[in-house]
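Heads up, the thing below is written out as structure tokens.
Yeah, one chain of the complex is gone here, protein chain that is, but the others are all in their spots.
And now, subunit A:
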Amino acid sequence: MAQKKGHRSLSSDDPEELARVPLQAVLLADSFATKFRPITLERPKVLLPLVNAPMIDYTLAWLESVGVEEAFVFCCAHSQQVKDYLNKSQWMKQPGTFTVQPIESHDSISAGDALRVIYNLGVICGDFVLVSGDTISNMSLKEALQEHKERRKKDPLAVMTMVIKHSKPSSLTHQTRLGNDEILMAIDPDTKELLYYEDKTDQSQRFITLDKMLLASTPTLHLHNDKQDCYIDICSPEVLSLFTDNFDYQHLRRHFVKGLLVDDLMGYKIFTHEIHSSYAARIDNFRSYDTISKDIIQRWTYPMVPDVQYFGNCSQMKLDRLGIYKAPEVDQSRTAQIRAFSLIGNGTAIGDHSVISNSVIGQSCTIGRNVSIQGSYIWDNVIIEDDCKLSHALVCDGVHLRAGVVLEPGVILSFKVEVGQKIVIPAYSKVSLLPQPSKQDSDEELEYADANSGVVESPSITSIANTRNVDPVPDSPDAEHSDTSEVGISGVGYIWSTTEGGHEEEWRHSIAPIPAEKLMEFCLSAHTDLGVSNQDVNSLPASGELQLDSESTGFDDGEDYKDSADFEKEVEATFQRVLAGVNPENVILEINSLRLSYDMSHADCAGSLFYSIMKSALSAPFSSNRELLLNTGKELSRWKDLLKNCLKTIDEEIEVLLKFEEMCLETTKEFAPLFSAILNHLYEKDILSEDAILSWAEEKEGADESDKVFVKQSEPFLKWLREASEDEDD
């Protein structure tokens, strides 16, 4: 702490430092999620090996290569492990300008909390790069930084630049290659401003709702569903203070980005920067772990590939034909086969007739005879005995598979699990030495609660069994291991039950490819979908341009109709309150505000009000037309002032007439015979002017016969009016 403060004072006092702010980065070494459980119960996610190097090394190497000078590593879960690793690693002692500083916090449960802690430390003095510790990239930040700085100069409200990359989601599962749901973004093609962001699209209904204002304020916008969010952000210092001001911001995207986009009060803007030739992706779940591992082996992340010793600590790999990476000291039997796109770590021994394909094997593993390993990730010091079959599994450090074990696709074996002979671990199971935490616990968005809580709160298993299980070398394991029958005699570990989402979610995020049946299912449903709602699909082109006009007029009418009906009801309700004794002055105010909120004209207002008055006149009991006319006259004279208030111009008066006519025709037919009488009354009470009535009559001149009923009815009155006006003229 003291050291950091010292650093800050140094940077603020030194005039040179003020002139040239060093590029800083905040690296969140905690994903604040539980996707990698059960592995992350024992080791933080950022230290998990990705193609035999810890993920954080990739991120730090990238930060170093883009010219970041100070990186703050925010550790939360397992912070001690992360700090120990950093202290041992090359990053701390490396010469040059790149410094790494760990920041520790124990009570942060989200990215928002983390940024608030960093804000309170006050270590960030300029624009900074915000990444999480599981980001793999080889992009150059120069251009994006430049753009960000220039935008900031012109517009201080442009607080953030998000890096995105073109990547098509699967058309069947609507899932990106990284296993996330597809993201919908609306981007202004000229300014690259991000206008809309949605990462949780509902797959069942294929439409989205955009704010109408969005279309009104920008001439063109592009809707993308084929952009991948790289989770690399260039932020201005304001971002930190925004997090502090809005203490409910937790998630970077779900809360912060969406919050900023919706909030037009502050007017903060987010921009995007698209990268083309370089690579960037974030490991978010097991599927992306698999995908990014394969990308690394296929060298998309060059120069961060195994045979270029980018991080110094890994042994020198040799790259053979067909993407086979081999460490110098691999003890491979002559009959063993290593097939394309595999990597074998140092000191690993492979027995006779074993076949390895598309897999990554760590250091010092022992693989027996006739073992088949396909599409799997095996970390360090794993022992696999003869005749095992592994397909698309993840096997952590120190696991021991006895002879004949079969791991079906999607199996995760956490640290030091042992599996007994000839056991078949069913697909998508997760096996750990630690029992599954209780449900309440897993609901929290925490990668890891506390070293103890996970173990102690286990409901079903006695603590004795627990300690035995944690023991890495059980002496007589088969004696009291009734609870480990799932992993076989002499096996150690608990099979976790699948979470609430069940299998439905498991296959989405698993290491294993999506099973063929599932794809078929999707195929079928997609076909039926197409048949029914072809239009819906068309209305959402992959990256099409939505023209403002065609879109907005489409639903304007419908909404208008709905709105005006609502408005009428509201006005009526307000009027009822006047009857109940509210001051008419207030009613005028209320009606005005209603008019504003519903975006109605004065004419609508007058019409509705008139309608309400007439209705109230009708509500009084009457036995004959004459009585009704009397009632109406009373009501009208009573509310004359109120009505006059709305009748500012001749247009409104005509609207009232039209409304009256409509009423007589449709809703309140009782008034029909009294039309001309009431018209006369309105004229006499000075509610309607002579001009209005005459122009209404003129308007009706050309109309259908059926429309002229009331004009005809009031013909004598109209005639009298005309004569009167002519008289005046004379």
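The rule is short, and it goes like this: contacts are C-beta pairs under 8 Å (C-beta built on N, C-alpha and C of every residue); 3 or more make two chains touch, one makes a residue touch a chain; residues count from 1.
In this text, contacts and distances are computed from a predicted model.
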item	value
From "AAA+ ATPase domain-containing protein", "GATOR complex protein MIOS", "Nucleoporin SEH1" or "Translation initiation factor eIF2B subunit beta", the hidden chain's UniProt protein name	"Translation initiation factor eIF2B subunit beta"
Residue of A:N120, A:Q146 or A:Q298 touching the missing chain in the full complex	A:Q298
Which residue of A:V66, A:L343 or A:A512 touches the chain not shown here	A:A512
Selected from A:H78, A:R116, A:R151 or A:R177 as touching the chain missing from the view	A:R177
Residue of A:T218, A:Q309, A:Q421 or A:Q576 touching the missing chain in the full complex	A:Q309
Hidden partner chain, touching residue among A:K83, A:K149, A:K168 or A:R577	A:K168
Residues from subunit A at the interface with the omitted partner, ascending	61, 65, 94-96, 138, 165-168, 170-173, 175, 177, 179, 226, 228, 276-279, 287, 290-291, 294-295, 298-303, 308-310, 312, 316, 318-321, 323, 341, 357-358, 374-375, 392, 512-514, 519
